[in-house]
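All protein chains but one are shown in place.
Entry: chain A
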Amino acid sequence: MAAAPKRPFRWHIGIFLAPAVLVYTAIMILPLAGTLQLSLFRNIDQSQVFVGLENFRTLFGDPNWSVNFWNALRNNVWFFVIHMLVQNPIGVMLAALLSSPKLRFAAFYRTAIFVPTILSFVIVGFAWKLILSPLWGVAPNLMDLVGLKSLFTPWLGKEEYALTTLSLISVWQFVGIPMMLIYAALLSIPEEVIEAAECDGITGMSQFWKIKLPLILPSIGIISILTFVGNFNAFDLIYTAQGALAGPNYSTDILGTFLYRAFFGFQLQVGDPNMGAAIATMMFLIILGGVCVYLFLVQTRLRRYQF
């Protein structure tokens, strides 16, 4: 045989990649680039003028903007903290219970807990507003039945409770997702490992802590990052339950609602797409930063087990 012919350019790779790349570029990359670009311009006398980082200077330097921004960021962090402290541990716990072979009706519980996840935010926001309503809600009556009526307050209307209440509503809605992911991870742990543990006398709780938990840590990492991205992009629940002004007294204002008001305007406030884009850019950078920290600092150190 003569020398191998020169390999032809492999067009098929490009062609196979093209549909996904084109669609992703058109609906993700271009709008993102557009947003970044918009944040560097300003509308002066009905025309867009390039102003460099002026919009960001306004956002952080002008107290009318910066106070709202830091307030929204602080609220957003709290929103995330509640999810991490409540949603994910409960998700892991539910998954551990579900994967126990002794549990009856596991399929039913799994479905019931997962159902709120597929409900629309509008339905969830509205339903909880009704449940917690001091006038017609079932919450005051139910609490009365167990003699805890005195603990009831109009949670969604109080500055000090509103954000936590909304975070917990969101937890209720989304607890199914960590549960499902962890459940899948638990099921994929090979029987041999469990049997080996049992031979060594590790059963029950200690089996969960010493064998299963380390094996599902990568899944927990993924869930944390999904929660982070989801929470810093959140908007719908606050908007449907509290409105765009995120009352009372901006106590439930998160970056999403702050962006909405700036970009689209609200009532008499005329929308300012450029400032809106500046806020959107900050959200993008915060999320990007968080994801990078996870990818480079956390994920590389997680130990993986190959079976």
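By our rule, a residue touches a chain if its C-beta (ideal position, glycine included) is under 8 Å from a C-beta of that chain, and two chains touch if they have at least 3 such contacts; residues count from 1.
Simple rule for what comes next: contacts and distances are computed from a predicted model.
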Undepicted complex member, UniProt protein name, chosen from "Cytochrome c oxidase subunit 1", "Hydrogenase expression protein HypE", "Probable sugar-binding periplasmic protein" or "Thioredoxin reductase": "Probable sugar-binding periplasmic protein"
Which residue of A:44, A:268 or A:297 touches the chain not shown here: A:268
For chain A, which positions touch the chain that isn't shown here? 46, 63-65, 129, 132-136, 140, 153-159, 242-243, 245, 247-250, 261, 264-270, 272
